[in-house]
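Missing here: one protein chain of the complex. Every other protein chain is in place.
Chain nomenclature is as follows: A, B and C, assigned in order of appearance, with residue numbering initiated at 1 for each chain independently.
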Amino acid sequence: MNPSSTYAKFGDLVQIVSSTNKMYFFRLTPGMQLQTHRGVIQHDDLVDISWGSQIYTHIGSPHYLLQPSLADLINEIKRNTQIIYPKEVGFILVTMNIGPGTQVVEAGSGSGALTTALAWAVGEEGRVSSYEMRADMQNLAEKNLKRVGLSDRVDFKLRDISEGFDERNVDALFLDVPTPHHYMEQVRATLKPGGYFGSIVPTTNQVSDLLMALHRYDFAFVDVCEILLRYYKAVPTRLRPTDRMVAHTGYLVFARPMLPAEPPNKNDSGTSSEPETAFEEDD
Amino acid sequence: MNPSSTYAKFGDLVQIVSSTNKMYFFRLTPGMQLQTHRGVIQHDDLVDISWGSQIYTHIGSPHYLLQPSLADLINEIKRNTQIIYPKEVGFILVTMNIGPGTQVVEAGSGSGALTTALAWAVGEEGRVSSYEMRADMQNLAEKNLKRVGLSDRVDFKLRDISEGFDERNVDALFLDVPTPHHYMEQVRATLKPGGYFGSIVPTTNQVSDLLMALHRYDFAFVDVCEILLRYYKAVPTRLRPTDRMVAHTGYLVFARPMLPAEPPNKNDSGTSSEPETAFEEDD
Amino acid sequence: MNPSSTYAKFGDLVQIVSSTNKMYFFRLTPGMQLQTHRGVIQHDDLVDISWGSQIYTHIGSPHYLLQPSLADLINEIKRNTQIIYPKEVGFILVTMNIGPGTQVVEAGSGSGALTTALAWAVGEEGRVSSYEMRADMQNLAEKNLKRVGLSDRVDFKLRDISEGFDERNVDALFLDVPTPHHYMEQVRATLKPGGYFGSIVPTTNQVSDLLMALHRYDFAFVDVCEILLRYYKAVPTRLRPTDRMVAHTGYLVFARPMLPAEPPNKNDSGTSSEPETAFEEDD
Partner (left out) sequence: MNPSSTYAKFGDLVQIVSSTNKMYFFRLTPGMQLQTHRGVIQHDDLVDISWGSQIYTHIGSPHYLLQPSLADLINEIKRNTQIIYPKEVGFILVTMNIGPGTQVVEAGSGSGALTTALAWAVGEEGRVSSYEMRADMQNLAEKNLKRVGLSDRVDFKLRDISEGFDERNVDALFLDVPTPHHYMEQVRATLKPGGYFGSIVPTTNQVSDLLMALHRYDFAFVDVCEILLRYYKAVPTRLRPTDRMVAHTGYLVFARPMLPAEPPNKNDSGTSSEPETAFEEDD
């Protein structure tokens, strides 16, 4: 998404930030120009300029030239529809072990915020399948992924997931849908045993419903949590939290599908005579 | 680190979890055996077994066979020395845009928890340089990275970072040291303009010190925050938060180094006659 | 409970705190002695000593002489059974308007922590009725109230509250019982219209049950909240939160019983011809 480059080139995704923190995201294209609220910037003038440089519009208004971060892109997408914030995205990636090479399924695509993060994290060797019921949302998600140059890592599928997923034995599966507890059978058919299941739901009632379904379908290592992110006013001599904060985006639920098994040789052998309690437990 | 496989093979990093949640991490090796507190498991018996399977020791005690997640590995390393938790790691990766292909520098290595996450996230095309002053800590970090098979993506360097970093124009640089504000000159020499700087410090006094230093060295987009992670008891009919939680690991500070510049054509041309206030601001 | 005095007198409730923060609570009595882990203190030696004084045991171990605060006493009672902390108690008093002269009913008494706070806050003109089903708990609560000299403001009643409360038109009623939603009829019979109802429950399922019951029984101004209290290590040059904190005691639910009424003169008069929409709404 962002090459490890030092200078801007044609084709790069760039972010321009004004002195009033107004942000513009676009791809650098020969002959194009950016119309800001405080003057015009020619794309051609940005080529071979160092990232981080202060640049000026034709009327002298200062801006910064940056490579956008994943968090910036997610925040921008979020403005429309999305409940997942960067604070959740990072934790989801790390907890569900979604990194270079991972095969992931998600539903629904929504506006593509989480899809962007997944496609970014799995790299070129990984693969994301993103299911969505509504054609308009799917179009929006695809558009957002194309804009950041990650759409070729994603298979967008327009489908009601009650009909099941196409994939088998994927490493991780994330549900951002209103009733995740309805789709446990479909999840189990697609997610490999020992893989990572995750979901985000806004209400405690949905958490309870999902926990019951996970239990019925032999999931273990179930975790429910919420993440609170508190920002500070970055003034060294008057350091203090901001006045207000986001109190809730959703409850995160994680679990791993298991394969329960009967103990081998259940009714034979001398081992059963060895009492289990003979072994000390130290944790 | 974890291949997208469905069955365990020799050479895989595996995690065995007992019914009392005791965990064992090791690499699957022909002829070896795991001594648990409740009996023995032969490595050979795990080959070609599906991930997520319930398996049994020689005395019939049930365990699960899993691929360890990044979060599990970080938590295990953390038990020794580390203040960075998975909740911080995920947010650091997303905020500092550390993904496949990124060039990162960190100091100090500590026991290698963040190093593990960085090496995992940057993939095979990325690169991590990890600086540490203490030889014993460096050895521990290297050992931990080797164990998870990620050490070949990391350059470990034994050095006091007041002497500077070797790298130039890296994408991201993270400091987990007691006095990050002392090293801003070294950071600027290594981190590319517009790149991502991050640090974690436990006290408010250190935050104030760091904010002053960042200001002196032309950093912008400075963010200070803390992440609170609250777990719930996953009982659907009695859903409630756990009784106690981690109240503090550290304050996260992020910033991006800028290249301030004088406005071009400052004292000429007709553009200056166009008043800046003629442009409306809409955000 | 604590007279506005400057010097300790016989009959005063005192708190002795050792240099290792071990606390002793007792009433100052002629001829008695306190056996601490670091020596003996004679009650007689404390008379006419200023509150806040450093005093010494017979072997020279330093202690402080204090009047105990309500929070100290609640915390001490809490060690046994109680889920209500001082952070909740203060908010309950202020939100339910429980101050000098208030008539309050509570159930169950538990070990008397909230009872102590209520009896303290209502003063000599107020009155507390405290219901409890278990005789052993009632005895404990009474003993705790006697010890702090507040038992004469409390009527302890041993009863299953499904049989109803004796009082009528009380100002405030608090339920700390497992199924508060079962007792709405009894609450309405006792709490005056417009009075203050409060409850604390540990799980989200109980909150949902209670909300449904409150709705059925014409309560309005319903608030659900939780209070998080975060302590800091009080070191000026290394200021930071403590490592761990209490993540949950319970959800607080507050509501006020209403008397819905039909509009007067519903079908007559010229006022109905005046359209309501003629009046502007400004909030």
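What we mean here is this: contacts are C-beta pairs under 8 Å (C-beta built on N, C-alpha and C of every residue); 3 or more make two chains touch, one makes a residue touch a chain.
Because the structure is a prediction, the values reported are computed rather than measured.
Interchain touches from the omitted chain, evaluated on the whole complex, reach A, B, C. When you scan C:Met32, C:Leu158, C:Ala189 or C:Val235 for touch with the missing chain, the hit is C:Val235. For the chain missing from the display, the contacting residue among C:Leu46, C:Ala117, C:Val154 or C:Leu175 is C:Ala117, taking the whole complex into account.
In the full complex, subunit C touches the hidden chain at residues 1-4, 6, 17, 20-22, 36-39, 50-56, 58-62, 64-67, 69-71, 74, 86-87, 89-97, 99-103, 117, 120-125, 169, 171, 192-196, 204, 207-209, 211-212, 215, 220-237, 239, 251, 256-261, 263-264, 266, 271-272, 274, 276, 279-283. If you put the missing chain back, the residues of subunit A touching it would be 202-205, 230-231, 237-248. Where subunit B meets the chain that is not shown, the touching residues are 204-205, 207-208.
By definition in this document, only the chains that are shown with their structure count from here on.
Overlaying subunit A onto subunit B using CA atoms gives a rotation of 180 degrees, to the nearest 5. Measuring from the averaged C-alpha position of subunit B to that of subunit C gives a distance of 45 Å. Separation between the centroids of subunit A and subunit B, computed from CA atoms only, is 17 Å. Multi-chain contact residues, meaning those touching two or more other chains, occur in subunit C at positions 204-205.
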